[in-house]
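With one protein chain removed, the remaining protein chains of the complex are shown where they sit.
This part shows chain A:
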Amino acid sequence: MEPFKQLTGIVAPVDRVNVDTDAIIPKQFLKRIERSGFGQFLFYEWRFHENGDINADFEPNKPRYEGASVLISRANFGCGSSREHAPWAILDYGYKVIIAPSYADIFFNNCFKNGILPIKLSEEQVEDLFQRTAQHEGYKLHVDLESKTLSDDYGLKLSFDIDEHRRQFLLQGLDDIGLTLQHEDKITAYEQKHAARLGQKA
């Protein structure tokens, strides 16, 4: 996985609570057997009209947000289905940072597996970012995971909390299967101890 250290990017807003993973990537696009190529389907039913035309009213579709790499949204982002196709689509589309007051557990976890940084801020801080994004065309945030800070060109500077293990995981772009396999001895010992419960093969 690509390490994530810092990023400066245009901010795009999705001003809704409870953005679910069905909205992030509708089920008709989950049939692919690859990890790549999902970006074209991101927020599909919001981005496009039924006839396939671009929905100009969907905020991130506006030209001012072109090339955005930071997504801001409201509480309980990523709720619903566990589909990892959601972070795959977000990343493939070009977003590497998400900022919201809260996330659904499975989605939050899936982000880290793909090198996406999901930042939690208070409702008030997120509201402030929505206002700044609306106010300044081409509004950018500078995200620094090493110092755990966010800043903009208009004097904003704030720090965010993130679990230290998860921070290291992103900074170093670790392979967590490899990390677990460092405990191979303990896994084998567990399997032997619980052989009766787990079946014959251990």
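Quick note on the criterion: contacts are C-beta pairs under 8 Å (C-beta built on N, C-alpha and C of every residue); 3 or more make two chains touch, one makes a residue touch a chain; residues count from 1.
As a convention for this text, contacts and distances are computed from a predicted model.
A chain of the complex is left out here; the name its UniProt entry carries, from "Biotin transport system ATP-binding protein", "Fe-S cluster assembly protein SufB", "3-isopropylmalate dehydratase large subunit" or "Putative membrane protein", is "3-isopropylmalate dehydratase large subunit".
Residue-wise, the contact with the chain that is not shown comes from A:P26, picked out of A:P26, A:G39 or A:G94.
Of the listed residues A:T8, A:N55 or A:S102, the one in contact with the hidden chain in the full complex is A:S102.
Within the full complex, the residue among A:E34, A:D57 or A:E124 touching the omitted chain is A:E34.
Contacts to the hidden chain, counted on chain A, fall at residues 15-18, 20, 22-23, 26-28, 30-35, 45, 50, 74-76, 79-84, 87, 102-106, 109-110, 113-114, 163-165, 176-177, 179-181, 183, 186-187, 190-191, 194, 196-201.
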